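A single protein chain has been omitted from the complex, and every remaining protein chain is retained in its original position.
Chain naming follows the written order as A and B, and within any one chain the residues start at number 1.
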Amino acid sequence: MSLVLQGVASGVVTGCVYALVALSLVIVYKATDVVNFAGGELVMIGAYLGLLLLLWFQLPYIAMFALVPVAVFAVGALFDRITLRKVGGRALAKHVDLVSFVVATIGLSYLLKGAVRVVPFTEEVRRLPPLFSGPPVFIGDVVLQRQDLAIIAVTTMIMLALWLFFERTLLGKALRATSQNARAAALVGVPVSAMRMAVWGLASAIAGIAGVLLAPKLLMTPDMGAVVMLAFAAAIIGGFSSLPGCVVGGIALGVIQNLVGIFISPQAIAVTPFFVIMLVLLFRPEGLFGESLALKKV
Amino acid sequence: MTIGMKRLAGALALGIAAAGVAVTAKAQTPPGVTSNEIVIGLFGPLSGPLVAYGVDPLNAAKMVYDEVNARGGIHGRRIRLVIEDDKCNGNELVGVVKKLVTVDNVFILHGGSCTAAIAAAQEYVLREKVPFVMLNAAGDNAVFPATRYMFGSFQGTQRVYGSALAQFAVKDLKAKRVAIIVHDDDYGKANLAAAKAVVERLGGQVVAQERIPPAIADITAPVLNLRASKPDAILSGAYPAPAVLLAQKYGEFGMTAIPLLQSTQGMPTPSVYAKNVGNPDALKNLYHTWSFNDIADEALHKKWVDMYKKYYPDREPGPFMVTGIPSALAVVDTLQRMGRDLTREKFVEAMEKLNLKSDVMTGPLQFGPGRRDALRSVVVVKFDGKTQKVMPGIFAWNGKDGN
Partner (left out) sequence: MYGAPPPKQLAALGLLVLAGFVLPHALPDYFLYIGNLLMMYAVLALGLDILLGWTGQFAFAHIAFYGFGIYATALLNMRLGIPFVLGMPIAAAVAALIGLLIALPATRLRTVYLALATYAFAECAQWVFRTWDSVTRGPDGLRMSAPQIFGYMVGNDRDAMPVIAIILAVMLGATLYLVRSRLGRAFCAVRDSEHVAAASGIDVKRTKVLAFTISAFYAGVAGGVYTLFQSFVHPDGLGVWTLVLVLTMIVVGGSGTIGGVLLGVLLLGVLPEALRAAPRGLLVWQEFAYGLILILAIMFMPRGLWGLVIYRLRRKARRGPPPQAVPVPALEREP
């Protein structure tokens, strides 16, 4: 029994990381219709930037934690400004846009991975120091690291902050309006392209924070962006358009993976997220929290 | 259209003529050998995800050849290298091999850091009868079953690591119940099979065998499975990132009384591994295999690093640098023993008689009829996060376990 409890507890923590990355993907998708295949690489450069700031510039941890989201915000916003605005500015059929957008983000993912890989330092696995260190915490038979608790706390805080932002601030409302109906939003005076840039920046910053949180736990290689597929699975479980759905989806996925590892076989862990994606899309394409797919934007 | 056809016909005629010339030239001397030159095709992953296994090792191999040239070459011939990037990708590596053999006309092939990619080229080199010496791949699937033209595994196969850890666990640590965790891939399979065979041969029992995906994000479940099996020792064939995750969880779950034995691929630089694990407790009972003498012999390590820095002043050598050296030493040794009369068949015969006791490796580099894996003995090192202590004894694979 303690075996299962421990598996669930660790799964919740890992799931929170998946959820953070999934949040970043869903915010972008809702506002700009772009499926961001570079989401994982934004996590990766967040982590490596953190390491750079700590080791090279010798900054204190708290300064690094504040600077990384800013820097990754800039990467995302610039990518939207330079590339996506040009790609999306063309009046082509909708499907062409989707393909072009996806290919552009795949391009970004190779660009970022390639840029990190030319530094020989990244040839070896690295680890970022954890936010909190110290002896592990026991809850009954279950062991968790302090960093694990920090991950849960930060995820909760980001979730709350996002909720407040989208519900209570004018900027947040403008963003929501843009994502619901860009044309109508433009008519009432929302600067739509600035909004898109802000969304890309915001989503990238979240990915960057996820990188800093994840790096002590998952370790750093230029290929750590592969975690994006787990985030996609989390987002799909949650419906791909719901922010709370992401968190529930992420945690569900983290727990399911561990239960599969314990009860079926660790060999099957790798295929679990993809199996889950297929099952969800087969039986409940709108996810657990998503709005109906039939609801179309005007 | 007619002009196009004429041009095409002209180009074809030229091509056929060139091919004819190439064939007649071939008949006189073996390809890639002239009176003052031996051409070797050298390749490895110089870009892409596995670049870490390619750049430094290839540089190191080149350095060995450069040193030979600086001392006047081999029997009056200098070594000329044609260097290519294979990206550790099968399709790409096959292309590289075909280019080196049919366009650059090299004498032998020396390269490859990934076993699966090398295996893709095996059929071709056997058919064309070109000797292929692997750069630094473990190579299990390319050397078992042994084939005439492929030589490799200069730092030992996965069978050697699995067997060494199992011997150490059962004989030296007196473990009865052994748990094994490896990757769900060809290396993991070979490592597991050998370790299991040795444990059972020595009267122990394998109580858990976990095969984990190489890109695992949360290693909790397999580690819990290991713990539940109540082992006396845990053998791991994990790669660098999962190896660290494993040690972290093992520390976290209070399993540190159980010895943890790690195959060499999991900790290319032990100090970086220790830093990544971050928990000194988890390293109290840690052992790992090692194929090189640089732990016991600091001076040796310094000698190679200094030489590397001399040739590549703006590059700090990474952990895999030394892995490029033994295969190059073996090629040089073979060419030395052959004298001036070089053919590919004679190279194969001479390589087969290789018995090189180099100061770099923990054991002799040997081939033989039906044997194409060079190194079969490694040492086991105890590492507490700061100091490394080579445990007494050399651990040899018997050539059978796990086949």
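Going forward, contacts are C-beta pairs under 8 Å (C-beta built on N, C-alpha and C of every residue); 3 or more make two chains touch, one makes a residue touch a chain.
Predicted model only: the values in this text are computed from it and were never measured.
Put simply, the missing chain touches A, B once the whole complex is considered.
Checked against the full complex, the one of B:Ile74, B:Ala120 or B:Val198 touching the unshown chain is B:Ala120. Shown as candidates are B:Asn91, B:Gln205 or B:Gln336; the residue that touches the absent chain is B:Asn91.
The chain not shown here is touched by just one of A:Lys113, A:Arg126, A:Arg196 or A:Lys217, and that residue is A:Lys113.
Contact with the chain that does not appear here is found for just one residue of B:Arg78, B:Lys99 or B:Arg201, B:Lys99. On the side of chain B, the interface with the absent chain consists of residues 12, 15-16, 19, 22, 46-48, 51, 55, 83-85, 89-92, 94-95, 98-99, 101-103, 116, 119-120, 122-124, 127, 141, 184-186, 188-189, using the contact rule stated above. Although one chain is not displayed, chain A still touches it through residues 29, 33, 35, 83, 86-87, 90, 92-93, 95-96, 98-100, 102-104, 106-115, 117-118, 229, 232-233, 236, 240, 267, 270-271, 273-275, 277-278, 281-282, 285, 293.
The working rule: only the chains that are shown with their structure count from here on.
Those residues of chain B that touch chain A in the complex are listed here as 49, 51-52, 55, 184, 210-213, 215-218, 220-222, 224-225, 228, 240-241, 244-245, 252-254, 268-269, 272, 275-276, 278, 315-316, 318-320.
The residues of chain A lying in touch with chain B in their complex are 3, 6-7, 10-11, 14, 117, 120, 123-127, 129-130, 133, 136, 143, 145, 218-219, 221-223, 226-227, 230, 254, 257-262, 265-267, 269-270.
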